[in-house]
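One protein chain omitted, others in place.
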Amino acid sequence: MIDRRYGSEARRLVLATMSIGKALVLTISDSAAAGKREDLSGPEARKILQESGFDVSAAEVLADERADIETRLRRASDEGFTLVVTSGGTGLSPRDVTPEATLAVIERNVPGIADLMRIESLKITPKAALSRAVSGIRGSTLIINLPGSVKGVRECLAAVKPILAHAVETLKQSSLNCGES
Amino acid sequence: MIDRRYGSEARRLVLATMSIGKALVLTISDSAAAGKREDLSGPEARKILQESGFDVSAAEVLADERADIETRLRRASDEGFTLVVTSGGTGLSPRDVTPEATLAVIERNVPGIADLMRIESLKITPKAALSRAVSGIRGSTLIINLPGSVKGVRECLAAVKPILAHAVETLKQSSLNCGES
Partner (left out) sequence: MIDRRYGSEARRLVLATMSIGKALVLTISDSAAAGKREDLSGPEARKILQESGFDVSAAEVLADERADIETRLRRASDEGFTLVVTSGGTGLSPRDVTPEATLAVIERNVPGIADLMRIESLKITPKAALSRAVSGIRGSTLIINLPGSVKGVRECLAAVKPILAHAVETLKQSSLNCGES
């Protein structure tokens, strides 16, 4: 689509303009927040979202503290992020509270996104049933929980990649133009 | 099953008696409610439900106003409808609030019905993951959200058609006779 004569800098500018939305990646992990291990899943999510056309300014890291996660998610919505992707804290261990924090801030649930990720991941491992990930909308921000592993991030984003652009477009749309034909 | 000698009028009467329940079809759409476009999905749902043995008196149209939708759903349950099927307002656009109105009035969730519709529709398009449709029970009324498109109505009703009769029968049943063998 972009004329190759204009070189890489021009292409970068045009691609930036073509961004389908501003996205935030939030890694949620006690150990990564404490600096005890390197955050690998956040950068992986960032890379995949950038390839999908999102403008991902940065990947942040938070501890598994429900109140802190809720505060950051609310602020992200106020700041105008189109998409917030969390990684981690979706399992069954006592400190895993990302889904609860997400449920507390979303105004409208979009269960089909989390279900699609589970269904696709179940084709790889039955343990996918243990991801408690949720997905939903706050204002005009779509929030999606991903697992904490790099492998889980890859599998889940691969599952939802085909619908992400349509999802964030619809979020901005008036209902008059949506789903009626 | 009905002896053909009795002619079409007799057959009509017998079929009416054999109706598996009174159903209401509610199209939820700002543009259809404002008369800006013809409602096509409601009549489609009505036709399919009639073919499935339901007595569908009429298809009504409402705007995407959460309070109005809740009021109509509550009244439909009081009026003794066995089944209420909504069409529209299940997407991600800001005016889409049918699932929230439905969640506010149901007393018992039946997630498997909405999930079955999504799973079957996912075989046709990944965008099915973006339907936020819910399904549940208020009193002895089963409420099912469908998408706003004619295509979506057809796909989703095809998915649940095999279980609708059993579902509404069970609703009327005493628990002593149910699911124990």
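Going in written order, the chains are labelled A and B, and every chain counts its residues from 1.
Criterion: contacts are C-beta pairs under 8 Å (C-beta built on N, C-alpha and C of every residue); 3 or more make two chains touch, one makes a residue touch a chain.
Since this is a predicted model, take the numbers as computed values, not measurements.
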Worksheet item: Which of A:18, A:67 or A:130 sits in contact with the chain that's absent?
Response: A:130
Fill in: Residues of subunit B in contact with the chain not shown
108-113, 115-116, 119, 137, 140, 142, 160, 162-163, 166-167, 170-171, 173-181
Item to complete: Please give every residue of subunit A in contact with the chain that is not shown.
Response: 29-32, 36-37, 41, 64, 88-97, 99-100, 114-115, 118-119, 122, 126-132, 147-149, 152
